[in-house]
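These notes concern the structure reproduced below.
Apart from one protein chain that is not included, each protein chain of the complex appears where it belongs.
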Amino acid sequence: MTAVMEAKGLSKHFQARRGLFGGSRGVVRAVDEISFAIETGHTLGVVGESGCGKTTTAKLVLGLETPSGGSIQFEGRDLETLDTPGRRRYRKSVQAVFQDPYASLNPRMRISAIIAEPLVTNEKTVAPEVRHRVLELLDLVGLPERSADLFPHEFSGGQRQRIAIARALVLSPQVIVLDEPVSALDVSIRAQILNLLRSLQTRLGLSYLFIAHDLAAVAHMSHEIVVMYLGKIVESGEARALALSPKHPYTKALFAAALPSHPDERSDEPVLQGEVPSPLSPPSGCHFHPRCPHATARCAQEAPRLRPVEGRQVACHLFE
Amino acid sequence: MTVTTTPLAAAAASPAARTLKLWRLEGFPLIPVLILLLIAFVAVFADFLAPYDPQIGSLARRFRPPAWEAGGSMAHLLGTDHVGRDVLSRLIFGARVSMVVGLTAVLVAGGIGTLLGILSGYLGGWVDQVIMRVTDAWLALPALTFAIFLAAIVGPSELNIIVILGGVYWTRYARVVRGEVLSLKQREFVRLAVVAGCSKWLIMRRHILPNVLNSAIVLATLMLGVVIVTEASLSFLGVGVPPPKPAWGLMMADGKKGLMVGYWWLTVFPGICIMLMVLSANLLGDWLRVKLDPQLRQL
Amino acid sequence: MKQFIVRRVGYSLLSLFLLSVTIFLFVRVTGDPTTLLVEPGASPEDIENMRHQFGLDQPLWVQYWLFATSFVTGDLGQSFYYRTPVLELYFQRLPNSLQLAAVAMVLSLLIGIPSGILAAVRVGGFWDSAGKTFSLLGLSLPQFWVGLVLILFFSVYLGWLPSSGSGGILHLLMPAFTLGWYFAAAHMRLTRSSMLEVLDSEYVKLARLKGLPEALVIGKHALKNALIPVITLAGINLVVMINVAVVVETVFAWPGIGRLLYEGITFRDFPVVQCVVVLGGSMIIVVNLLVDILYAYIDPRIRLES
Partner (left out) sequence: MANKLLSLENVSAHYVSQQGTRVVRAVDEVTLSLDAGETLGIVGESGSGKSTLALTILRLLPKAARIVGGRIMFEGEDLVDKPAAEMRRVRGKRIAMILQDPMASLNPLFTIGDQVGEPLRVHEGASRSSAWQRAIDLIKSVRIASPQTRVAQFPHEMSGGMRQRIVGAIGMSCEPRLLIADEPTTSLDLTIQAQYLDLLRELQRTHGLALIFITHNLGIVAKMCDQLAVMYAGRVVEQGPVSRVFSQPLHPYTKALLGSIPRMTEEREQLTAIDGQPPDLANLPAGCSFAARCPAAFARCQVEAPPDFTVEPGRSARCWLAAPTVHASIDQTIPLSRSAAS
């Protein structure tokens, strides 16, 4: 198994400073030295609550933000060291599908132009070829050919998300970042899109970075899962094993808080108390210690590192 | 695997058809649009429509009342002014002045404002800071006061008025457009365009500009009314279109002296013209705002 | 909070600076400043003297320095017409403008707020369209036209009210109404839209769900929230009113700052024009600053967000 993409010690810090006379108000470590790998043809799921850094991670991978530290390696080469053609190739190989199907498509462009935009921008292609490719993709995502000449407002949410997927595929990328791709859709439509994404993965050998707050959807889609809390990875490992027997106290609490899919599965685990602290002033030591039922004095002082535990990575002093 | 979808027809046809229907039915401001078209028509064909030269009168025929008043005649349907010029002819040529000044000033203000608003909103950083600080400073001056100040410096002429009004009003445009751009910038299709490798300029042209156009049009229509009132006010105060050119505001300023002795037609008729034009522009703008741009409804 | 105020004051100073630069540049760059700054009909020697006095023979930045320092020290020049310092003239006229603005403001709030509330509560109904028409007229009708029609009606035909000048309350009525209508329309629109927004909020829905009588829902929960932006705008508008009354004061010959500006234009008395513009802009910048700081005291969320 080879990793198509690998992040090593990746960080993104934001200066909490605004305007001309703002002055600095400290640093937000939105993403703090995280490492992960996306295997070829696999899905890496990222879960965590708001403020955990999962969206920033997606932006870093997409090149929408530049990392403050660490590196991203694509096909074994560091992005930093890539020359211009190399970067262009990277950009073509990594595409995205976002949450809101209504905001993802420019309302003033026809579907054909929307789907073709990445192609036209990046490659010299003649018009008939572009058209051919657009129709091919529409067929691939299950939309009729005549959709090409319509405008976005003529489609429902699920159909728009199919269009967004077609656009992401037009450059035949290797990695697609899926940032909450079904959260905005109705329950009965979600399954259509998840099924489509899975079948595209097997047919085209795509790798996904899948970000969602719906744990069951992530578990369903992913091969590996990364759990984040306040910018750090607290646990990562094989998806099913992690979902069924989480180890880190936060992962445990998170999965315990997930809603059951059947009334017989109601859990009586105690609910995690407290709220996620402000990322502007995260707790010392292990960020999770103020809410952790197992916290010791050491947790408040020393941040645990990720360590291998039973084929998984866990960042917790309990597992040393 | 099979991916099936509903026949598009059901989903596709109905919203489009509904939009068309709404467009036709819901409160289209027919009368205001007709009034604006009429004023535009009069402005274009003023030379053929006006019965007299608007700038030449004879003192022998001063202060003739409108035709239906005692002492009025059909020769001067709406009467004559203090130097015996035909009021109707002056109103007709005044329409040209208002239209030309109004439309070009809005175009100038809209052009500068939209451009700077997009640059400021999309590029952010120091470009945004510079543009917005200047905008803030300029907005602190009430538009009319600012316009008077500029007119006092550069002196009155039709061209100067256009430049002045454009210079005064672009800031309002820039503010609104910038706000719009900031929210568009957060929209996912703009982020996706970055992912697709589009350059900043391409994104501004293809993704930002077309999407702020609606707001810009609505604003332009509403601005037309404001600009015309300002132009008339400047003319009324004597720093607008220089006499003897027939501008509606100027006509009212001239007529003001006659008001106390009962020469009401000199102020009332140009006033009605200004009112009709401004009201029509505002009604059209209000309607467009609701139709084209739900986000501006709160404005 | 301290940081917020420092930042906000910084922005205001920057705005003042940019404003002064703008005014300075417009005067120097467009055409010959001597024609503006030197009295009409001055002899060539006088002009040469003045050029030296204003530093017009110096580099631009030196000129700006002279210009800025004279402003900061309160020296805004002499009026050509009245032969007195313009600042003195300005403060002579200011009380009249304040009087007019205060009455116009009271009128505009008395009309604007209740009609705005009514329009929002009965949205889509008769009062809503009546209010819309009223506000559209207020925003569309040129003030000089409204003024002249009022004069025509109340002074010429009915003879009830004096057409011009200052004196008793009767003199104030027409100019205050003319000035107030425009602002009443603006206040009505803002009251309506802010009320509609508040009526749609979750806490107003919850108030209804609590079973509160409708009068309490609107009078207590909605109104207080909806009026915050209106009162803010009114505060700023009071200062704006002082500075935009030029047309109204001209029509009714009301001896305020607007009238001073008008005299400045007609007598080609440029120092007066410049003074009115500079002080007007500064006043508005300062008021905006005060309102923002006050706002931050009332509502701490603003401090954190902006």
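Going in written order, the chains are labelled A, B and C, and every chain counts its residues from 1.
Definition applied: a residue touches a chain if its C-beta (ideal position, glycine included) is under 8 Å from a C-beta of that chain, and two chains touch if they have at least 3 such contacts.
Since the structure is predicted, the reported quantities are computational estimates derived from the model, not experimental observations.
The residue touching the chain not shown here, chosen from C:L14, C:A104, C:L139 or C:A207, is C:A207. Between the chain not shown and the residues A:V27, A:L82, A:A258 or A:A303, the one that touches is A:A258.
From the options A:Q15, A:T66, A:N195 or A:S284, the residue with contact to the unseen chain in the full assembly is A:N195. In the full complex, chain C touches the hidden chain at residues 201-213, 216, 221, 224-225, 299-301. In the full complex, the hidden chain is touched by chain A at residues 49-50, 156, 158, 186-192, 194-195, 198, 213-217, 219-221, 240, 243-244, 253-266, 271-276.
Keep in mind that, in the parts below, only the chains that are shown with their structure count from here on.
Top contact pair of chains, counted by C-beta pairs, is B-C.
Inter-chain spacing, taken between the CA centroids of chain A and chain C, is 52 Å.
Shown for chain B are the residues in touch with two or more other chains, of which there are none. Counting partner chains per residue, chain A shows two or more touched chains at residues 19-20.
Touching chain A in their complex are the following residues of chain B: 1, 3-6, 8, 11-12, 15-16, 129, 187-189, 191-198, 202, 206-207, 210-211. Those residues of chain C that touch chain B in the complex are listed here as 11, 14-19, 22-23, 26-27, 30-31, 36, 136-137, 139-145, 148-149, 151-152, 155-156, 163, 193, 197, 240, 243-244, 246-247, 250-251, 261-262, 264-266, 270, 273-274, 276-277, 280-282, 284-285, 288. Across the complex, chain B is touched by residues 19-20, 62-64, 88, 91-92, 94-96, 98-100, 103-109, 114, 117-118, 121-122, 141-144, 146-147, 150, 153-156, 158-159, 162, 164, 167, 192, 195-196, 199 of chain A.
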